[in-house]
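Of the protein chains in this complex, all but one are displayed in their positions.
Here the chain labels run A, B and C in written order, and each chain numbers its own residues starting at 1.
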Amino acid sequence: MDYKSLFTEISILLKAMDDRGEVASYIPELGKVDPGSFAMHLTSVENLGFGLGAMDERFSIQSIAKVLSLAVAFDLEDDRLWRRVGVEPLGSPFNSLVQLEYENGIPRNPLINAGALVVCDILVSRLEHPERDFIAFVRKLAGNPDIDYSPRISASEKRTGFRNAALVNLMKAYGNIENDADTVLNVYLNLCSIEMSCRELAQAFLFLAAGGVNPLTGERVVSVSKSKRINAIMLLCGFYDEAGEFAFKVGLPVKSGVGGGIIAIHPGNYSVAIWSPRLNEKGNSYRGMKILEFMTTWTQSSIF
Amino acid sequence: MDYKSLFTEISILLKAMDDRGEVASYIPELGKVDPGSFAMHLTSVENLGFGLGAMDERFSIQSIAKVLSLAVAFDLEDDRLWRRVGVEPLGSPFNSLVQLEYENGIPRNPLINAGALVVCDILVSRLEHPERDFIAFVRKLAGNPDIDYSPRISASEKRTGFRNAALVNLMKAYGNIENDADTVLNVYLNLCSIEMSCRELAQAFLFLAAGGVNPLTGERVVSVSKSKRINAIMLLCGFYDEAGEFAFKVGLPVKSGVGGGIIAIHPGNYSVAIWSPRLNEKGNSYRGMKILEFMTTWTQSSIF
Amino acid sequence: MDYKSLFTEISILLKAMDDRGEVASYIPELGKVDPGSFAMHLTSVENLGFGLGAMDERFSIQSIAKVLSLAVAFDLEDDRLWRRVGVEPLGSPFNSLVQLEYENGIPRNPLINAGALVVCDILVSRLEHPERDFIAFVRKLAGNPDIDYSPRISASEKRTGFRNAALVNLMKAYGNIENDADTVLNVYLNLCSIEMSCRELAQAFLFLAAGGVNPLTGERVVSVSKSKRINAIMLLCGFYDEAGEFAFKVGLPVKSGVGGGIIAIHPGNYSVAIWSPRLNEKGNSYRGMKILEFMTTWTQSSIF
Partner (left out) sequence: MDYKSLFTEISILLKAMDDRGEVASYIPELGKVDPGSFAMHLTSVENLGFGLGAMDERFSIQSIAKVLSLAVAFDLEDDRLWRRVGVEPLGSPFNSLVQLEYENGIPRNPLINAGALVVCDILVSRLEHPERDFIAFVRKLAGNPDIDYSPRISASEKRTGFRNAALVNLMKAYGNIENDADTVLNVYLNLCSIEMSCRELAQAFLFLAAGGVNPLTGERVVSVSKSKRINAIMLLCGFYDEAGEFAFKVGLPVKSGVGGGIIAIHPGNYSVAIWSPRLNEKGNSYRGMKILEFMTTWTQSSIF
């Protein structure tokens, strides 16, 4: 694929593009970012890199971390994981508490908050030092040892995260959380607080474009089959109740975060990260969505 | 891809495979089929054909017809279609009446009954002779002028289809059905009653593997973009609330029918139809599911 | 109780009272009424009558009829009735289609539309001439042989009643409607179209204040126990999802209709009918509610 021409096109498009929506502010710390920030980085499976904007500036990856924690838990638990969390899209305008009650404490999928909390519960049970081991995994994937949690962000989130406390307690009532509710909640908030740049994100997710192998190191991260399955989950569940809309318009496995980041995978070809903090009314990056739609139309490179 | 070896493997697998579940019997006529029937046909975009079993025996395609009526309506209405029906997976253990109420008469997607009824309402409004024009479209796609509706099946279904009558009336209450409720219901029941063989189905759906062009005739059926979008909808919504499970295990756009048929698409490569009437508890062909899972594992050919 | 002073107080109150809300207009014919109309009539178990306003003008009683059809069906079926309809309040902001799906076609109570449709299905099964027999019952209760259905109103309602068609078809899908859907729907629409005056309504419902006996004729209409149970159902379910609010503020068994009528019962004492067509946002007569609240406060006569 001619990525160079693609990035030239995108940089032209970007100048003409409006930017709408608000920066996430339910966590005070998140609201402090410059709303006009922009960065993008694509890494191909051949390890060619193409970037635009502040591609080395770090931002709060928030829910994007859920894919990486899923990869760790899936690798640890194999298909036992699916006894505790589903693989179906949420598909409902209502949030996961309702669904949790209907389905007896089993979250619909690992990319909604409830599912990610179950994944964190598994990390707490299975890893000796959950936070330390997880950040080591992320650093290795991204090839950068100074990626880290932001205690400032996680502390800010803790002061307002009553809904997550409700989720973890409800699942504990159903017997689907093994560890102490507060411990699991803390690990979850720490994971969401990780700060990475677009270049680091694209690098860290490249294994999902490369059949489960980190092309940088040749190391296998997850099996071929697990890599495909994580991509399928991202396509179906990566954008909450806008998943169908995104698959329809863009057609790539994807995950977004309220920090304004999006990571998308084209299996066999590339991973691409975009950061633009203004969010549409569904909570996904306004410009990020537009650029991904343009990209797959221009390159005719959706998976469909 | 070495389809020949693949079919040899499948024929070996098939001999060893158990077959479970019940034949659909809520429509008396459907219950009359031989439960042990089996057929499979793959057609590649190069128009190579590979088959197994009773590949020329016709069966009731049922919900598989919803993809073809969607193709017609999408072509007629362009994006106006999406004002009346969504593109999100159902994602709920509950059926579409609940969802229709929550979302004011707009079905979640065109492959659930409610959505397919809206599509039929569009055919009634836009086509001069809805049934005649639609069957002509199907015959041309499949390359066989004697494909037809089964009045026996649609009459049988009419005597028990009170839930569909509820759906169409509820949507009429919300203003999302333009024509007479009974007229729309009749068109819908006729569409579901079409009988086709696996060879005909694979041929008829080949345009979705070939970017919207019928490779047999070179004729464009829908635009490239529409073809991709129909595939995305099939992946997300083709298997009702088992959509996630199927994408996770098989990873292809798909649609099943309660007659025991399944059609799957590998964009750029092939379409494949399977018929095996025993259904699992979710209403999808038991052996059809197993063979598709084997196929994409063996060929490593999922879209992820 | 000093009803005379009460009515003097009410007539003073009425002059000072504002009147708000809209007249029901989803049925065109209902919208033709004079919005400022007012009537009230109380009949005590001693057969003393007290009235105000246009107490002999007839209006469309609409859902108020559901209590009378319930009385007939309960008398015919005894406790077998409760296999097909519940006695629990709806208690949900959502309407009965959602509830019907959750509870497999068994309506929550006989005063919501779905429950009243089941009651009509029973009348069709059990009465030789459902419409003729039912109107005879009402005429006898009210002591007036020229009370009748309004074909104008029921025809008007038939042209827009798609939601009721959805309800009856959905219940038929669950096996809870024995007769033809259209037949049941017609009986239902006819029942709701009955026109009565406040004086007639108060008279017709007096048996529920008098332990099941019509004090006018001494004839038993339903058993003591059935009379108490119908009152309990009215208290809990007579005002849809405003039932709690009404019990809290007024504290009497009650039923309202979208024609602006309300009937309330004080067991052992009186029945009272009010008509004032402007409806609050919940669909209950604005002035009717206010006057009933004043009445039970002034007389300290709630059942609590």
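Definition applied: contacts are C-beta pairs under 8 Å (C-beta built on N, C-alpha and C of every residue); 3 or more make two chains touch, one makes a residue touch a chain.
In this text the structure is predicted, and so the values were computed from the model without any measurement.
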For this session: For the chain that's been dropped from view, list the shown partners it touches.
Result: A, C
For this session: Check each of C:6, C:65 or C:237 against the chain that is not shown and name the one that touches it.
Result: C:237
Exercise. Given the contact definition stated above, which residue among C:41, C:66, C:84 or C:108 touches the chain not shown here?
Worked result: C:108
For this session: Determine which one of C:90, C:198 or C:213 touches the chain that has been left out.
Result: C:90
Seminar exercise, completed: Of the candidates C:12, C:48 or C:224, the residue in contact with the absent chain is C:224
Problem set entry | Residue numbers in subunit C that touch the chain omitted from display | 86-94, 102-103, 108-109, 224-225, 227-229, 231-233, 235-237, 241-245, 247-249, 251, 253, 267, 297, 300, 302-304
Problem set entry | Touching residues (missing chain, whole complex) on subunit A | 94-95, 97-98, 101-102, 162-163, 165-167, 169-170, 172-173, 181
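Methods note: only the chains that are shown with their structure count from here on.
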Seminar exercise, completed: Sorted by label, the chains bordering both subunit A and subunit B are none
Problem set entry | Centre-most chain, if every chain is reduced to its averaged C-alpha atoms | B
For this session: Please name the chain that ends up farthest from subunit C once chain centres are defined by their CA atoms averaged.
Result: A
For this session: Could you grab the centroid distance between subunit A and subunit B? Build each centroid from C-alpha atoms only and quote it in angstrom.
Result: 32
Seminar exercise, completed: Rounded to the nearest Å, the gap separating the Cα centres of subunit A and subunit C is 55
Seminar exercise, completed: Check: subunit A positions touching at least 2 other chains come out as none
